[in-house]
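Of the protein chains in this complex, one is absent; all others appear in place.
On to chain A.
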Amino acid sequence: MTTTTATPYRSTQAAARDGFLRLLHGEWTKFRTVRGWVVGMVTAALVTVAVGLLGAAGSSISCSGPHGGKCDHSVPKGPGGQEIRDAMTLVHRPLTGDGSITVRITSLTGRYPEGGRQPADGDPGATMLSGVQPWAKAGVIVKDGTKQGSAYAAVALTGAHGVRMQDDFTHDVAGIPGGVSAASPRWLRLTRAGDTLTGYDSADGTHWHTIGTARLAGLPETVQAGLFTTSPEYVVTSNSLGGSSSNGAPSRATAVFDSVDLHGKAGAAWAADVLGGGGPDAPGAADLGYRQAGGTYTLTGSGDVAPEVPGRGSPAKTVENSLIGVFAGLVVVTVVATMFVTAEYRRGLIRTTLTASPRRGRVLAAKAVVIGAVSFLTGLVAAAAAVLVVGAVERSKGFPTYPTPFATSVRVVVGTAALFAVTAVLALALGTVLRRSAGAVTAVVVAIVLPYILAVAAVLPAGPSRWLTRLTPAAAFAVEQSVHQYAQVAADYTPADGYFPLAPWAGLGVLCAYAAAVVATAAVLLRRRDA
């Protein structure tokens, strides 16, 4: 009797390298060879552009004036090329070289239309209530001429935000807080030394406090220095479910200046200008202007010296308007990314995959890298095409567009591509967790697209909209925001107006956090569960 020992079978084939790159190659081959998925990704890009085009095609711009026809929707541009509002009552003298202007303000009062409704013609005072707008401004200004949009620096007392130093429309620094009365006046001073303007304020005219400095590059030798008063439009927005409506009409501010002291080589006489606002013939503009009695100047102004903030009501288009189709593209990407894993469960291919590569976490990682990269590219192409094509259609239809700095455009396009990629990874991970495509697709769409619709299509009022775009994965749409929110401009900064509560990358971070949590869950479940 001899005992035979069985030698276990050993393959003579050399073991294949099980590097991550090979795994990636395998997953890429799976993706590439399923025609439906490739077609799906192309569809995602096409849908993104097509929905944007539909939005542009369905918009029109026209003049509601008595003669109809073409009208000028152009907005004045500031020194930085940004769209601005530059309307005020300005009393000025030319100032050559260095110098300074000092004033005392003893009163700032205002009137505003009740309910934001335009008072009827011929009866301008009938529905005006008395009260000064929070961002009404009166003070001293040094400006590069009286053209709208020219460079300036100003120190101004505001209706409710104390003394501010502002320059070139977008910059704003706070000075002494509090309001003004005859008993407690405010002294303001602005000095020019070359390109540098320095603002001071004081409560008594002897103890001065520096607010800040502004550098206005390229300021000419001779500038206009003087007093100004302005008061922004009074807007009442009624928020409601399924849409909000707003009424707005001009308000007035009246300021009393005395102890005016202009140092330096100044021109002889004061000249008064009403900048913007349609000139003295515009309805209700009769009371704009200034009176001088001895050393006391009383200026009444209306308008605003501030950046233009786009919103629902503004006719001009922003770059994110052309990306309105992104959510539709995301739905398609979600479907493909989910199927990228659920199809394996349905066909049983997952068993082959996990046999070939038993380290399951790496399989999930490879799948995520492949679908993320493909979706990123799809999003990049789709967003770039949408911005270019839809923007061109909007311009050809006569819409003015808000100029977007190149860096912001790049961030919007790349951010949108990242939005596609992270959404795809989230969908893939959720597909791995649920192993069923219908549930996974629905969950992703309900989590990302539905809050976006509720917030952006103004289905919900502003409060819940802000919470939705802060807490849900839909916060990631903030990465498309190109518009700025300015503290010194009162406006409706709601998601429906294009203003998200989180900063662009922070918003995308919220989605990334959700995706990371689901990917981690998927990795654990994939390891623990039977395939």
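Observations on the structure shown:
Just so we're on the same page, contacts are C-beta pairs under 8 Å (C-beta built on N, C-alpha and C of every residue); 3 or more make two chains touch, one makes a residue touch a chain; residues count from 1.
Please note the rule applied: contacts and distances are computed from a predicted model.
Missing chain, UniProt protein name: "ABC-2 type transport system permease protein", from among "GMC family oxidoreductase", "Benzoyl-CoA 2,3-epoxidase subunit BoxB", "ABC-2 type transport system permease protein" or "Xanthine dehydrogenase family protein subunit M". Annotation: of A:Arg346, A:Arg395 or A:Arg529, A:Arg346 touches the absent chain (contact as defined above). Screening A:Pro76, A:Gly145 or A:Pro461 for touch with the missing chain picks out A:Pro461. If you put the hidden chain back, the residue from A:Ser437, A:Thr469 or A:Ser482 that touches it is A:Ser437.
In the complete complex, the residue from A:Ile211, A:Ile324 or A:Val412 that touches the missing chain is A:Ile324. Across the interface with the omitted chain, chain A contributes residues 51, 54-55, 57-61, 238, 240-242, 245, 315, 321, 324, 327-328, 331-332, 334-335, 338-339, 342, 346, 436-442, 445-446, 449-450, 452-454, 456-461, 463-464, 496.
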